[in-house]
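With one protein chain held back, the other chains of the complex are shown just where they sit.
Then we have chain A:
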Amino acid sequence: MMDTPFTVSADLDLGTRVGSYLRSDNADVTISEGEVPQTLEDVTDRGVSFEVNATDFLLHLPAGASFHVSGGKHISYARNGASDRDVALFLLGSAWGALCYQRGLLPLHASAVMHEGKVHAFTGQSGAGKSTLAAGLSVAGLDFFTDDVLIIDPADIRGSTARCFAGQKDMKLWEDALQLTGVESSGRVRDQPDFNKHFALPATTEEKGSGDLVSLTILKNENVRRDRDPIEIEKVRGAQALKHLRESIYRMRFGSAIMGRQKLFTALGQLIAAVHVQTFDRSMLKPQFENSSAAMRDWIKGYGKTDG
């Protein structure tokens, strides 16, 4: 069985993040430097930095690279002065998300760990602590599975099983998160000076690129402001789960524009029916990190034994 949802050949160094996707030839998707149009014809949706039509997606970064994703099969990029590192970063982010949608896949904004062959994912808004928690759990002995993007194939959600794929095998952590978790940097994310975000590969990285997703945890930080127990894990179902998880769709506007909202939400509904969805409310103060990570580690280790 394939360990990635598609394969890729590229004319630039994409690092180790998507190593298992790479092929020297006969890949599903080709990535090459080339001309990127300023605009698309017959645009069906347009945002601050992107345009979409029936087959194509166009992205222009502020003072940086541009990407043209077409038919789920090809990505052209124009550097516009950007370095390989910066091109690769956004290629494997927003452009990658658009590529997934064009190929009928559902990318979630999530990081994940693997335990006893099952994938447990964490999602939440930007800054919610997804990567930091996954890093902390990997230091605590669970296997790191993916950072930032978790890819679901809606055609492969069956009953209580949802097959998922790792989007990125390198973590991206801010300097303070490196210090907090003890994970070591393997290089800076950007070539911009003073941009203190780093790639990191935890020691306990799971080599597998796919697995069965069994739980999706939505990260919150509210109880502490309400003088309630700061660590609370609460199962959510149905419409409530859908409300929480819609914000976890990776580049939601791209997804709506490319796949259509109905298809997108149908896939999300299928996913919610198949996996355990819960919220995890906890303090985000650094001294509390060990406690809250331990609570999640214990929950994952106990999954399937007393819950779920």
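Keep this in mind: contacts are C-beta pairs under 8 Å (C-beta built on N, C-alpha and C of every residue); 3 or more make two chains touch, one makes a residue touch a chain; residues count from 1.
In this section, contacts and distances are computed from a predicted model.
This complex has a chain not shown, and the name its UniProt record holds, of "Gluconokinase", "Glycerol-3-phosphate dehydrogenase", "Sulfotransferase domain-containing protein" or "GntR family transcriptional regulator", is "Sulfotransferase domain-containing protein".
Although one chain is not drawn, the whole complex shows that of A:A134, A:A177, A:L201 or A:L245 it is A:A177 that touches it. Among A:G64, A:G104, A:G269 or A:G304, only A:G64 touches the chain left out of the display.
Note on the undisplayed chain: of the listed residues A:G47, A:G141 or A:G238, the one touching it is A:G47. Only one residue in the set A:R163, A:R251 or A:H276 touches the chain that does not appear here, and it is A:R251.
Residue-level contact of chain A with the missing chain is found at 47-50, 59, 61-64, 89-90, 93-94, 125-128, 172, 174-177, 189-190, 192, 194-197, 221-222, 224-228, 247, 251-254, 283-285.
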